[in-house]
Every structure is written in C-alpha cells, then in structure tokens.
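The complex appears here without one of its protein chains, the remainder shown in place.
Now for chain A:
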Amino acid sequence: MIDWAAFLVVAVAALVSSAVVVSLYSLGLRLLTTAGRIPMVEPAEFTGAITVLSPARAAKDAKRARKALKANPLTADQKRLALYAGYLCFALCGLIVLYGVYLIVPALHR
C-alpha cells in the first residue's frame, strides 16, 4: 500500500523548504525597499496578466513613490544596514537553491 510515512516526509519537507525560500526572498525585497532601493523589474514582455498603464499615469505613480521614499524615517546607516541584510537574505536563498541542485545530482552525494 501507499507509504504514508514517506508521503508525510515529502509534504513537510516541501512545505518547510518552500516557506523558507519564499520568506527569505520576500524579506530581501522588503529590506531593499526599506533601504530605498526599490527593485523595479520591467516585464520582458507585456502579457495578459499585466495591467498596462499610460505613460502619464506611470510617471505620476513614480513621482508619488519618490515622495514616499523621501519621507523615509531611517538614517543613512540604518538604510545601509537594511540593504546589506537584504543582500544576505538573497544570498541565503541562493544557497538553499544550490542545495536543491546538489540533491538532484546523485553523483555529488554518494
């Protein structure tokens, strides 16, 4: 019959690892925006899932964002700290993904 123990292990492992990876990357993004370095990644191609705004409206939004950034209460040191912490989060995230690749290749861990 079905191996329930193996199934449970897979479910828990998947849940924990994806929660950790997603949390780390999200935290990295959050810290970057806190530091005032907002990662603006334009889509490579505009698809149906992306709301396209007129240039005027986009400019207005950008202005609003700049204003909000100026109101950042953090000092320069705090911002730098947030930035480095953000990079640390991305690095940890990358390491976990590399561990995933390591798991795929049996030649590496036999």
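One rule holds for everything that comes next: a contact is a pair of C-beta atoms (placed from the backbone, for glycine too) under 8 Å apart; a residue touches a chain by one contact, two chains touch by 3 or more; residues count from 1.
Keep in mind that, in the parts below, contacts and distances are computed from a predicted model.
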{"item": "Protein name (UniProt record) of the chain left out of view, among \"ATP-binding cassette domain-containing protein\", \"2-oxoacid:ferredoxin oxidoreductase subunit beta\", \"Phosphate transporter\" or \"Cell wall polymerase\"", "value": "\"Phosphate transporter\""}
{"item": "Where the unshown chain meets chain A, residue by residue", "value": "1-3, 6-7, 9-11, 13-15, 17-19, 21-23, 25-27, 29-30, 32-33, 38-51, 53, 57-58, 61, 64-65, 67-69, 71-72, 93-94, 97, 100-101, 103-107"}
